[in-house]
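Note sheet for the following structure.
The complex is shown incomplete by one protein chain, all other protein chains being positioned as in the whole.
== chain A ==
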Amino acid sequence: MSAPPATQIVGDLSGLPDSDSGPRHLVWWGNLGFMLIEGTGFALAIAAALFLWSRAPAWPPPGDAPPALLWSGLLTLGLFASGLPNGWVKRRALAKDAAGVRRGVLAMTVIGLALLAVRGFEIAALTPRWDKDAYGSAIWMLMLLHTSHILTDWGDTAVQAAWLYTHSIGDDQFADVEDNCNYWSFVIWAWVPLYAVVYWLPRLG
């Protein structure tokens, strides 16, 4: 039977800060982990759509029109434009500017809501239905995946805005705002391959 080993104190950690930002922060890595999971999900859903496309004699099948470009084009432009205020909020978070992140996260909530409205019109215009053929199933799957993404990040942003306005903001919460901005960037960039597969693959001929 043995006792725990004797110890020799070689340093003191009490002078360390109690938060940090960027990849030095623990939560940044957790956020990255969930982005990897969701990114893998997107990549596999795209691969599934491409698999069906490779097996289909025509894409879209005869009788189905390629999806309309108006609302999806507006959404794509809007998403990329939202990258600018999103980047600004992230810089305010890194500068630990409380008034800035409050205004910025609220603005991103409004922008997200507007984009969700555009996405609503986009989905309303999406043809054919998901149950008509595998082509329809594939494009609905990709659209629903990305929409659930916008929706969850919008919910997160809205709750964060409410919290920021009602509480005094600590360093960990500035890091949270930064993580939320990184996540929104992920939502923007994930849309690029999805947009290409849903809207332009059917137009390849």
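Side notes on the structure shown:
Criterion: a residue touches a chain if its C-beta (ideal position, glycine included) is under 8 Å from a C-beta of that chain, and two chains touch if they have at least 3 such contacts; residues count from 1.
As a convention for this text, contacts and distances are computed from a predicted model.
Missing chain, UniProt protein name: "Cbb3-type cytochrome c oxidase subunit I", from among "4Fe-4S ferredoxin iron-sulfur-binding domain-containing protein", "AzlD domain-containing protein", "Cbb3-type cytochrome c oxidase subunit I" or "ABC transporter permease". Although one chain is not displayed, its contacts with chain A can still be listed: residues 1-20, 23-26, 29-30, 33-34, 36-38, 40-41, 44-45, 48, 51-52, 55-56, 61, 98-99, 102, 130-138, 140-141, 155, 159, 163, 165-170, 172-173, 176.
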